[in-house]
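I have a structure here, written as structure tokens, and I will follow up with some questions on it.
As you look at this complex, bear in mind that one protein chain is not there, while each of the others sits in place.
Showing chain A:
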Amino acid sequence: MSRDAANKKLPTLSAGSIVKMAGDLSGKLIQRNWKRFVIAVPLVWLLIFFIVPFVIVLKISLAEGMIARPPFTPLFEWAEDLSFTISVTFENFRFLVTDDLYYSSYLNSLFLAGKSTIICLLIGYPMAYGIARSRSDIRGILLLMVVLPFWTSFLLRIYAWMGLLNKNGIINGALLSMGIIDEPLNMMFTEGAIYVGIVYSYLPFMILPLYATMEKLDESLNEAAADLGGKPFTVFYTVTLPLTLPGIVAGSLLVFIPATGEYVIPALLGNYDTLMIGRVLFDEFFSNRDWPVASAVAVALLAFLVVPIMMYQHFQAKDGERS
């Protein structure tokens, strides 16, 4: 960021500097092309795997359902006389407002994702801090242990939780045999099981960005604060916490956003009292076979999620200005 600022400074013209400027310019051109190339890779990726699918979903959300393959009306139509018609309907979005099912599922999902994010933060923050402050020779192993679960399929890990939480599962079996409980605990198909699944699955996404910011923390800042009479809590609150804020924001978004649209975990571990937008979307698509309304739900969900993403951008931009 600071280099960009320096580049913006206008070079003052003097006789000898013109040759130097020309050299600088060609260097800058190469640099700029290289930059463009580097940025182009993620841009193309975004374009193909995010923008294009989103435009298709948006397009379907503006169509009407019909019995055909694919099961919705086309948006553009070329008639034989080459006349061109565009048919757009906002009925699907209007429909989302008519039934409180969608509204309450959105809220429920946001609430559930928010709660999971906070739990992840509360567990992940001390863990990340511990890893960042650990001896450098075991730090690699600790980090590896955070990433290790990704080596097994996500779905299999959720199935493993089913085996643990079942009425006749491993946890109940162990507690029963130790005589701690007399009757098996009811853990499967509860809201608690959803939280266990989500927190377990997304915790690494919280720990890793937190670790990345904590690793860069300068220990001497804490010492200085302590030397100036700051109690441990004050030091944490005024020094460590603000410095790790970018990590907290990044980690929270990485947990919050996928958790909001989560389908698999509530479907496998959860009870059915928990309304979640992922399941509502599934029902629209698979049970009602109403692709346009399903797409409208997805577009609305994205709109809900764009707000936190923009907040994140805002934070990052601010952070950039500061440094």
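Everything that follows uses one rule, which is that contacts are C-beta pairs under 8 Å (C-beta built on N, C-alpha and C of every residue); 3 or more make two chains touch, one makes a residue touch a chain; residues count from 1.
Rule of thumb we're sticking to: contacts and distances are computed from a predicted model.
Enquirer: Leaving aside the chains on screen, match the unshown one to its UniProt name from "Glycine--tRNA ligase beta subunit", "Putrescine-binding periplasmic protein", "Heme exporter protein C" or "RNA polymerase sigma-70 factor (ECF subfamily)".
Expert: The record names the chain that does not appear here as "Putrescine-binding periplasmic protein".
Enquirer: Of the residues A:75, A:127, A:245 or A:268, I need the one that contacts the missing chain.
Expert: Residue touching the chain left out of view: A:268.
Enquirer: Taking the full complex into account, what residues of chain A touch the chain not shown?
Expert: 52-53, 56-57, 60, 65, 67-71, 99-101, 104, 155-156, 159, 166-168, 189, 264, 268, 271-275, 280, 283, 285-290
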